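Mind having a look at this structure? Questions to follow.
Here the complex is missing a single protein chain, while all its other protein chains stay put.
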Amino acid sequence: MREDPRLRYGGDYNPEQWPAQVWRDDVDLMRRARVNLVTVGVFAWSRLEPEPGRYTLDWLDEVLDLLHAADIQVVLATPTASPPPWFSLAHPDALPVTADGVRLHHGSRDTYCAAAPAYRAAAAGITGVLAARYATHPAVALWHVHNEYGTSCHCRHTEVAFRRWLAERHGDLDGLNDAWCTSFWSQHYTDWAQIGTPRATQYLPNPGQLLDFRRFWSDTLLAAYTEQRDLLRAANPRVPVTTNYVLGDWVPVDHARWAREVDLVAVDHYPSAVDIRAEQQSALGADLARGWARHGDPDGTGAWLLMETAPNLIYTPGGRMHTKEPGRLLRHALGHVARGSLGAMFFQWRAPRGGAERFHSALVPHAGADSRVYRETVRLGDALARLAEVRGTVEARIAVAVDAASSWALRHPGLPSPHLDHHEEVAAVHRALWRAGLSCDVTVGGDRLDRYALLVLPAHYLVDERTAEWVYAHVHGGGHLLATYLSGVADAHARVHLDGYPGALREVLGVRVEEFHPLADDDEAGLSDGGTARIWTETVRLTGARPVATYTGGPLAGQPAVTRHRFGAGTAWYLSTRPDDATYQRLVTRVAGHAGVGPVCPGAPAGVEAVRRRGPGASWLFLLNHTDRTQRVPADGVDLLTGATVVGGVDLPAGAVAVLREPTG
Amino acid sequence: MREDPRLRYGGDYNPEQWPAQVWRDDVDLMRRARVNLVTVGVFAWSRLEPEPGRYTLDWLDEVLDLLHAADIQVVLATPTASPPPWFSLAHPDALPVTADGVRLHHGSRDTYCAAAPAYRAAAAGITGVLAARYATHPAVALWHVHNEYGTSCHCRHTEVAFRRWLAERHGDLDGLNDAWCTSFWSQHYTDWAQIGTPRATQYLPNPGQLLDFRRFWSDTLLAAYTEQRDLLRAANPRVPVTTNYVLGDWVPVDHARWAREVDLVAVDHYPSAVDIRAEQQSALGADLARGWARHGDPDGTGAWLLMETAPNLIYTPGGRMHTKEPGRLLRHALGHVARGSLGAMFFQWRAPRGGAERFHSALVPHAGADSRVYRETVRLGDALARLAEVRGTVEARIAVAVDAASSWALRHPGLPSPHLDHHEEVAAVHRALWRAGLSCDVTVGGDRLDRYALLVLPAHYLVDERTAEWVYAHVHGGGHLLATYLSGVADAHARVHLDGYPGALREVLGVRVEEFHPLADDDEAGLSDGGTARIWTETVRLTGARPVATYTGGPLAGQPAVTRHRFGAGTAWYLSTRPDDATYQRLVTRVAGHAGVGPVCPGAPAGVEAVRRRGPGASWLFLLNHTDRTQRVPADGVDLLTGATVVGGVDLPAGAVAVLREPTG
Partner (left out) sequence: MREDPRLRYGGDYNPEQWPAQVWRDDVDLMRRARVNLVTVGVFAWSRLEPEPGRYTLDWLDEVLDLLHAADIQVVLATPTASPPPWFSLAHPDALPVTADGVRLHHGSRDTYCAAAPAYRAAAAGITGVLAARYATHPAVALWHVHNEYGTSCHCRHTEVAFRRWLAERHGDLDGLNDAWCTSFWSQHYTDWAQIGTPRATQYLPNPGQLLDFRRFWSDTLLAAYTEQRDLLRAANPRVPVTTNYVLGDWVPVDHARWAREVDLVAVDHYPSAVDIRAEQQSALGADLARGWARHGDPDGTGAWLLMETAPNLIYTPGGRMHTKEPGRLLRHALGHVARGSLGAMFFQWRAPRGGAERFHSALVPHAGADSRVYRETVRLGDALARLAEVRGTVEARIAVAVDAASSWALRHPGLPSPHLDHHEEVAAVHRALWRAGLSCDVTVGGDRLDRYALLVLPAHYLVDERTAEWVYAHVHGGGHLLATYLSGVADAHARVHLDGYPGALREVLGVRVEEFHPLADDDEAGLSDGGTARIWTETVRLTGARPVATYTGGPLAGQPAVTRHRFGAGTAWYLSTRPDDATYQRLVTRVAGHAGVGPVCPGAPAGVEAVRRRGPGASWLFLLNHTDRTQRVPADGVDLLTGATVVGGVDLPAGAVAVLREPTG
């Protein structure tokens, strides 16, 4: 993105939904709120190219000029996430097909197969036109390719592309048969033409096929992205290019791998909980984004951009839209900035009258500017302006490893429990760290670990030889490790390592797990340290490790639940179950303490989130009071939001935020 | 229907399921029970036309003659709700297709697409044959077209017809694009051929398309009906024509609009609750029927006919068949007569040995005539005979507005809560009125309101300019209004009115709603009058109205929940949530009292339903004791069922009914 000392502030702006007279009101309202960046064109294809090859760009010219005149920069999107109706009509073979063979139809968004040649050609076409026209427009600060890549398909084009991808990955059919264990259930392939996508089948599907299908889609969507990126770069190499990640276990995208292909990691984040877990989810989302950014650019600061969040609502899993309490909009936004976002962008600027998302929240709601939400919008703009000096990275000495392939493999049928979930385990340990006041980074197998005292592997199911070496080297060299159940059980093809779980990590952990004992939904196991555990237990035999906590009651009474093992110069902890939040918090505090890592702000009360950004020669302490009462937090510095000088401690009102420039030296 | 002083009594009679020797037994049993009207032929197509163009009508001749000889009139049905197997085999293109593209097959009933030309031709064919043969048969009192119109389809024929309908509705593509807000998600259409039915798609569908698809089906089914009706009328204009409405939110039929095309509103009613709500549902069903009848014939008495109900069972949502308690059959039947039905008709006469509905209840059950059910059948026939003098309309000064389009629009995805339901809100306020002993009529936007003191709009989501004027005029002229949450939020295309909810009703209500706060499933809000509320709350700003009750606790504590606004000569109340039943009952009592409307039978105990029918020069008070103990009800008159004279009050035994001819003058 173009250099700009300001924090970015704005959101998706869809002028095509409104008559031109509204545009000027929009710009006025944006200026009142200090908005300085808007995303334009995400779903505008049918307006930009109403018929194949006929382009109507004048309105976009006018919008960009208008924004530029108001000193508002533009994230210009390619509109390829929603091909126009004429495309669907002309290319029915490019419509997506489900595993059941149902052809999906136009009527929503994303009704295309990204492996269909006609789609790719049309996408390149409109991207080329936009690149030619706008690559040097002074308003354009960033290209935004597509929107929330995340679809898959089972059409004939997909089948062909999948086979080609498999041939490249496995070399020959022997390789594939071996990787997929096709000797089970007589699935041995003797011709590439016999291989299809994992369509609806009679009974349990092949796990290797499922896993490769996810990987194939991550690579295929990435190719669709890079195709556009390269066209845009060719038109003007100085404008950076990104795409907005959408989070969720269902997305067949390996975000870490994609991070190497974007100029800036941009993330859409929509929490699903309405209580304090919303803030914990936001913190995790931000840490993931920063981790991916660093994975893509190991020498960078991990800067990233929150590209979308809902200003004033939280979508709950049951389909209800929860309205955020007053002040929460600002607190969420500053929480993201605290964790490295270059600013705060929202979906969307102005609420539409109709369309599928007519009730999605907006900075300018249906009620218009005379509304609480727009007033909070203005207040946030003011706050962000006061934080312009903040830079640098988040201070953290703990790294939590995430692994897309593990999350996919743990969603397969035929596992010992229906409740296995890599992302849930990541979230559980991240929540424990958050509650303990411990900052962490997210990391990916193979990344540099030299800045970290403690590495955490939460249900890192797939561990191949290279990843195992990465873990062993960290511990052997003096690092600390906390691995949770199911880590290291299988190899990169999801084949179980034999001779005892957790195969690849047996030696470093000093344990050998012989049998799994997944718990029933309403069952819990007691722990000797007073806590309880859920979801999973197992028979841990010690082969060098010492017990730290044992199970109480049940078939495993008296047997180890948590263990610790000296390995080389380091220590490896193993957690064979999922403890309750309070127990988990105590455990990570203990493990981190053992590794010499303490909380960001010792003495901060529960419910106050503390994050430190450290830049060249300065540091800033973000304090977010998520509770409903005033909290005393021990801290020193100057609060950028109020200008007040804080000595020894600050009284943070309920729901309030302070950003302290800390004393140097 | 032919003039007949008697109340109608009978049900669906399917002689084609039985050998001819049973027919005579049937007629004997009918006569013993005073049955005077039966519906014949509903599902007899494959017996009437076993091969295309070959008709076997002799058996029907014989049945009609037999019935006529026994003075039993006939509702003669066209059998088009279940085309014979030969039709499905010959016209696979006329089989219905689901949104997923699954072609449904023969094997049940209603396996046709009403937009398929072959189906329409075949339906016209058999109807023409029946019209020619039976239009002047002396037994035929009423034509019954088809059965429970309510199917939809996504086949190619539908697609073509849908486009034609859209062109007529919207004029041109600009109109359609505007109505559907296709600027959202790049759905702008440039050719009619691009538009399909709302098939399975990738993500959220377009609300405008969904709403128009429902309207299209209502009109298409209506055209299928009128096609048959016109053939029947042409054969003998003196025999009236109807079709039996099936209730349920899933039915793509605007019953009010259809009421103008039938000669008599006929309704099938199947309650789903087994406790007192069954009786409340029956009362609502009857009031709906009467409201539609009056909408279709504003100068009439609102007479209608209960065409089907289950004699002795209630289908529960979980799939269980609840057996009605003794006496309930009669009480349900008289409850419908109290509310304007010309009689009581049941599905069906004799329980079949097999077929899909072999356990559906019947007046003659599997056990035969030596059974409690048949004995209750005889008893009901006796009771109905005693009520022959009852006529006139139901006395009511409250009108509750229903709106099919609102109910459809509130079922769309992307709304702020998954629990929005126009019919549920209608039922909730109707239940409150029922509990308060207040009679109401059902009305439809635009209907005459001069007889009503109070108009109720329950979640009347769609309010266009014309409907708004109708409401404003009522209140301005001195009427009272009670509108509940989500009324007036959107226009006829389901596009949100801007600048504050409830857009179209802001001025008359004197409020401006800025934000919605839908409640979680297990959440409730407190109300300052001691009640509780569920499902929905919102931020109500007063712009002229006064608060009547406020929220207690939660994010809206102290803010208005119920308001009242003087507007012109009238008063408009706004209810921003769904109160519990007792609170709602108190509220409607208060609002009605303010409007000068009191209960039908002041002093009637809870659980005793009171309805007054008023005809020329006389009135009848129906009293139904739904409780399990004797209840004292203050009333005067002569009980038509017992002949007893009542002065000052009557002791109604548990479950009993009294119908008092009230003293005149």
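For clarity, chains are labelled A and B in written order, and residue numbers in each chain start from 1.
Following the convention adopted for this analysis, a residue touches a chain if its C-beta (ideal position, glycine included) is under 8 Å from a C-beta of that chain, and two chains touch if they have at least 3 such contacts.
What you see is a predicted model; the values in this text were computed from it and never measured.
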Contact residue for the chain not shown (choose from A:193, A:606 or A:654): A:193
Per the whole complex, from A:181, A:473 or A:641 the residue touching the absent chain is A:181
For a quick check of understanding: of A:80, A:152, A:209 or A:228, which residue touches the chain that isn't displayed? A:209
Would you mind spotting which of B:13, B:45, B:149 or B:434 touches the chain that isn't drawn? B:45
Listed in rising order, the chain B residues that touch the chain left out are 14, 16-17, 43-47, 50-51, 79, 82-86, 88-89, 96, 98, 100, 102-111, 151, 274, 312, 316, 318-323, 325, 351-360, 365-368, 371-373
Touching residues on chain A - with respect to the absent chain: 100-101, 180-191, 193-196, 198-209, 413-419, 493-496, 498-501, 512-521, 539, 555
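By definition in this document, only the chains that are shown with their structure count from here on.
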Per the C-alpha centroid definition, the whole-Å distance linking chain A and chain B comes out as 49
